[in-house]
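Scroll down for the structure; my scribbles are underneath it.
All protein chains of the complex are present and in place, except for one that has been dropped.
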Amino acid sequence: MKYNERLIQSGLLITAFSTIAILILIGVFILKEGLPVILKVGIKDFICGVNWSPIEEQFGIFPMIMGSIWITAGALLFSLPLSLACAIYLAEFSTPKIGKILKPTIELLAGIPSVVYGFMGMVILFPLIRNYLGGPGPCILAASIILGIMILPTITSISIDSLQAVPYSYREGSLALGATRWQTVKMVVLPAARSGIIAGIILGVGRAVGETMAVIMIAGNAVIIPDSILDPVRTLTTNIALEMNFATGEHRQALFATGIVLFIVIMLLNIIANLIAKRKVITK
Amino acid sequence: MKIKPAFTEQIVKKILFISTAFTVLILLFIIFYILKNGLSVIDLEFLLTSPKELGRAGGIFPCIIGTILLPLIAIIIATPLGVGTAIYLTEYKREGRLTRIIRFGTECLAGVPSIIFGLFGFVLFVIYLGFGWSILSGGLTLAFMILPTIIRTSEEAIRAIPYSYREVSLSLGGTKWQTITRVVLPSALPGIVTGVILGIGRSVGETAAVIFTAGSSLRVPASLFDSCRTMAVHFYILAREGISMENAYGTAAILIIAILFINLVSYWLMHRFMAKFS
Partner (left out) sequence: MGDKIIVKNLDLFFDTLQALKSINLRIKTKEILSIIGPANSGKTTFLRTLNRLNELIPYAKLKGEVYLDGKDIYKEDISLPWLRRKVGMVFALPVPLPRTIFENIAYGPKLYGITSKAELTELVEKSLRAAFLWDEVKDRLNESALKLSGGQQQRLCIARTLALEPEVILLDEPCSGLDPISTAKIEEALHELKKEYTIVLVTNNTKQAARVADRVAFFLMGELVEYGQVEQIFTVPKDKRTEDYISGRFG
């Protein structure tokens, strides 16, 4: 009996390490495939190079890095006010009943497949942009709006949780001093929930940087360094997805190398979000 | 002149309300737009025949099969791993460095973009292990992707089971494992199922991780080593290559209905489960 129990515990310990094992496997395989080309080109030329031309063996991903930054910044600009407003409304102003219905409703946005988002961008945003702003349609603006909607549930949901985690006594204290609800939220609740909200925003950024299919469908995918929000761009993720099907040899390695950069960025964002979220616990 | 706080309060409340309403409207708009354009395409023939001319005509039968098989493989592999991890974290280990590391790993894995899973699945399963573009490669890749979802939901569900149940079972002479399998897991089952269903939902909608591991063959798969095309991938190809907008809408409508159904069921289950234990 005792022996069995020990066996079970060891078995469970092994399963418990599965996520870490998978993470390591992912890291190892992507590094193995992608590192040779980075070393050959040189880290600096790979990251800062502006030429991406696999036929001429030119592998510089600077335009894609800029593309990812532009689109992510645009998505945040669009998403941040909206998602924070939703979170504050649902956590602080709506009746609990409405909050209970609307929170999962907004979270449902996260369940809609990214290809559907991309498609909505194509059929709804492209004509609007063509008619009112000019250009063919696919551009940073379209991708930012769609990505903004896609990361909205992440930021909203985590923010609601952080707001609700603020002890009720904080609010009572402020309200008892004659503050209005909004003053209380602004001066007491938001500062107290700050680290959780920031962690949520960082995770939202991670989602935006990592999104692929929706961006492929609406960002235009041209390898240029953009200077207007109506320019088409290619991101790190779409660079991989666009060329993976026909890439071979060094070209394919360069795509994995793009994956390495993406993986490192995402891991850093995760670590930062985790550290910030943890700080909240300690200061309490 | 100073603006009165009560006035500001009213304005702020309106702005917040309008923002929330706007967000919900976006969701409703997407759903209604897809359904309005897609429902008319769906009939039995669309569901039960194979695509012709790359999807320009005909139905989506093989894609429905693919969309069922891939998530099925994924949950068969991910559920034992995920529930096992959740049991270890909740029942066997005190909060400490080890649980923090495992939890951190889970969070990180949850944040890994699907294209990275696609790349990884491609090298490991398709090339290195020689499974080729296949249901097996796709299912394994998806299993890794949904593992964090299943771990988190199962952990939450197991934690919701009252401590007294465990005490009772142990005091009646149960071993730890008997207590887990006979009391804790049965009670936590609805919560665990919720996590599995959410995992299915993510798999059904996934494209990037699937297209590079399961491929996009339009034939009805005959074995686990055959390539297949899911509805999400089919929809992507139809829409992006402009093959048939009509069939794209039809496929998207089925996809949306499936996603809505999956989310409603999981929400309903979790809601009932949590109401029972808190």
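Letters are used for the chains, namely A and B, taken in the order the chains are written, and counting of residues starts over at 1 for each.
By definition in this document, a residue touches a chain if its C-beta (ideal position, glycine included) is under 8 Å from a C-beta of that chain, and two chains touch if they have at least 3 such contacts.
Since the structure is predicted, the reported quantities are computational estimates derived from the model, not experimental observations.
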Which residue among B:L27, B:I87 or B:V183 touches the omitted chain?
B:V183
Contact with the hidden chain (one of B:I11, B:L172 or B:L264)
B:L172
Touch list for chain B against the chain that is not drawn:
94, 162, 164-175, 178, 182-183, 187
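The criterion applied here is as follows: only the chains that are shown with their structure count from here on.
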Measure off the straight-line distance from the CA centroid of chain A to the CA centroid of chain B, and report it in whole Å.
17
Enumerate the contact residues on chain B facing chain A in the complex.
5-6, 8-9, 12-13, 15-17, 19-20, 22-24, 26-27, 30, 33-34, 80-81, 84-85, 87-89, 92-93, 101-102, 104-109, 111-120, 122-124, 128, 144, 147-148, 151, 175-177, 201-202, 204-208, 211-212, 232, 235-236, 239-240, 248, 252, 255-256, 259-260, 262-263, 267
Would you mind writing out the residues of chain A in touch with chain B in their complex?
1, 4-5, 8-9, 11-13, 15-20, 22-23, 25-26, 29-30, 32-33, 81-83, 85-86, 88-90, 93-94, 102, 104-106, 108-109, 111-120, 122, 124, 149, 152, 156, 179-183, 203, 206-207, 209-213, 216-217, 237, 240-241, 244, 255-256, 259, 262-263, 266-267, 269-271, 273-274
